[in-house]
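What follows is a set of notes on a single structure, which appears directly below.
Heads up, one of the protein chains got dropped from this complex, but the rest are sitting where they should.
Let's look at subunit A:
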């Protein structure tokens, strides 16, 4: 299910003195089965953009096409429910949406809203709990008795339980400890890989974007500044730094090393492994010259 944005514009509080244009001239294509990272400064329009993906916001101009369905401006569309089943969104601090008496009921809430029978939903809840790394006895507990990290996992399970075709993650690891971060990011990557789940990650963490995404969209001041593979995006670190964004430390390291030694490292150096590889190649070349 491809997602296409055509000339999308969004103005908050249109036709009022408080009108504010949050998004304009956005043209992007997110292919089915891809892992896309959206990065950008605070206020660059990322959140507005992601709320267009399942019709929580409608463009004030232009068109969003998700699979078969087109969302345009104008009257409220009644048929948004099927779309919301297909596109699951894990919002920032998703634990704030928990409300049921037990973890099981909360995970079942989403699927049952979309007409999944109770038994099937419960079955699903059990499977997902182990997927997000929680023990089964948690099912009968109140979500509010869990720790912050566990609540986050329950909330994520609640979204995954709807079996969406596209999953949108808005800073899914904000406020988690380093180990929890890695575990959750690895879990999403596994899902993406095994189930061909289209994944859209909104993040400030350039390391995550570089490591997992196969395509990146850089937002700046309400519009798309650049798109491309992580390799292309991080090829010019200075430009990114100039618009107030970070680059992975590995890329900075590569840049410094190149400057110091006056050589060029062919490896893209997006992950630690690639850095090691690049440096190894460099030294074997240098050694080769010496002999």
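Following the convention adopted for this analysis, contacts are C-beta pairs under 8 Å (C-beta built on N, C-alpha and C of every residue); 3 or more make two chains touch, one makes a residue touch a chain; residues count from 1.
Keep in mind that, in the parts below, contacts and distances are computed from a predicted model.
Novice: Of the options "Energy-coupling factor transporter transmembrane protein EcfT", "histidine kinase", "Glycine betaine/proline transport system permease protein" or "Transketolase", which is the UniProt protein name for the chain that has been left out of view?
Specialist: This omitted chain is identified in its UniProt record as "Energy-coupling factor transporter transmembrane protein EcfT".
Novice: One chain isn't shown here. Among A:159, A:218, A:247 or A:282, which residue touches it?
Specialist: Of all options in A:159, A:218, A:247 or A:282, contact with the hidden chain holds for A:159.
Novice: Among the options A:110, A:149 or A:222, which residue touches the chain absent from this view?
Specialist: Touches the omitted chain: A:110.
Novice: So that we can see where the missing chain sits, which residues of subunit A does it touch?
Specialist: 13, 16, 18, 51, 54, 56, 76, 81, 84-85, 88-89, 91, 94, 96-99, 109-110, 113-114, 144, 158-159, 162
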